[in-house]
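With one protein chain withheld, the remaining protein chains of the complex are depicted in position.
Order of writing sets the labels: A, B and C. Residues in every chain begin at 1.
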Amino acid sequence: MAVFHHQVIVEFSDTDAAGVVHFSNYLRFMERVEHAFWRSLGRSVITEATDAHISFPRVRAECDYLLPARFEDVIDAALTVENIGTKSVSFRVEFSLRGRAIARGRMVAVCCRMLPRGKLESIEIPEMLRKPMERFVAEAPPA
Amino acid sequence: MAVFHHQVIVEFSDTDAAGVVHFSNYLRFMERVEHAFWRSLGRSVITEATDAHISFPRVRAECDYLLPARFEDVIDAALTVENIGTKSVSFRVEFSLRGRAIARGRMVAVCCRMLPRGKLESIEIPEMLRKPMERFVAEAPPA
Amino acid sequence: MAVFHHQVIVEFSDTDAAGVVHFSNYLRFMERVEHAFWRSLGRSVITEATDAHISFPRVRAECDYLLPARFEDVIDAALTVENIGTKSVSFRVEFSLRGRAIARGRMVAVCCRMLPRGKLESIEIPEMLRKPMERFVAEAPPA
Partner (left out) sequence: MAVFHHQVIVEFSDTDAAGVVHFSNYLRFMERVEHAFWRSLGRSVITEATDAHISFPRVRAECDYLLPARFEDVIDAALTVENIGTKSVSFRVEFSLRGRAIARGRMVAVCCRMLPRGKLESIEIPEMLRKPMERFVAEAPPA
């Protein structure tokens, strides 16, 4: 299983009055890491197509917070693909700082055609997007 | 069971290029609703004490996204207390728009004394904070 | 001259590790106040028209920071119209806390038709938008 790593430097505007990264920002970080992952595959989260763009709106996000991160910390984010379904994909992102896990997130996104007026239509994940993700799928747990 | 309602108006800066509220902002909204809830009880999420302030850092947050919300939508957020443990409390927030559920979130927060240098020490939830929350606890599901 | 007042409550996510509202958020507040101002006039910053929506993208924003604001502070924002030109309008927003000025902002926005593909075309401010703003224009300084 391959793991995609991306660095996130904590900006001052990411912090809150508790002196640490505001908890909502880990979702922004997770999305940032996913988008960098798509780019590392030579793609973008938004695939331009002639009739309608294809993208992956999120239907679920979650995060466990273990330890705080502070201004100018350089966080390692490790993304793996938990599961690729017919129409949806779930990602896991583990954030660590100086070798210690600080947060663990998960997102589920659904492959959609983006129609006029903000309408979305879920579709099967095209092979050209599915294929490059496959080697990042975490191995199935033993039966 | 009591439910605490709070209105969230979607600001332009809450939206993203998909024309809808960015998914990370529901966590900011959930926190905002929780803080308004504390104020409605005559309290604040931060209790000033002589030795060390008491607050509720989050250890987990999650959200399911059902339908999008757009600029100037007025979202109703309905907060209930899922569970009050000895040291932690979990909240549920259901967001709805024109009567339809658009997102369902959940947060777990731990009662902590905030010590110097950003250190935290988990403590039992003081009675003065636990008591007023109790009538917002969702009834236990039937056995 | 009329003044439009709007309250901004400082959310925890508006603060930074210095314990105060992050300076960039005053621009978000200024926009929020402007949008509330349009609503108070029975309008929205985005006017729907049959051919192309009309809106007011900003071409300049500025802010002077005098005193800090903190979590749960309730800030009064007072908006006046500095000047209405043929195609552009400038707003001033004075933020105050417990009667003391804490920040002074200014924005210049240009009336535009929003064309397909994100193109913008500046146009004269329609009378129906110009008229209701006029009584908020700060009086000209004496010659």
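As a convention for this text, contacts are C-beta pairs under 8 Å (C-beta built on N, C-alpha and C of every residue); 3 or more make two chains touch, one makes a residue touch a chain.
All figures in this text were calculated on a predicted structure; none of them were measured in a lab.
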>> Touch as defined at the start, partner being the missing chain; which of C:V59, C:V74, C:L115 or C:M128 qualifies?
In response: C:V59
>> Touching the absent chain: which residues on chain C qualify?
In response: 18-20, 22-25, 27-28, 31, 55, 57-66, 68, 70, 114, 118
>> For review purposes, identify every residue of chain A that touches the missing chain, sorted by number.
In response: 11-13, 28, 31-32, 35, 39, 44-46, 71-72
>> Could you pull out which residues of chain B are in touch with the chain that's been left out?
In response: 12-13, 15-17, 19-20, 22, 24, 70-71
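As a working rule, only the chains that are shown with their structure count from here on.
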> Based on Cα centres, what is the most central chain?
Replying inline: B
> Taking each chain's centre as the mean position of its Cα atoms, how many Å separate chain A from chain C?
Replying inline: 34
> How many Å are there between the centre of chain A and the centre of chain B, using C-alpha atoms for each centre?
Replying inline: 24
> Residue numbers in chain B touching 2 or more other chains?
Replying inline: 28, 31
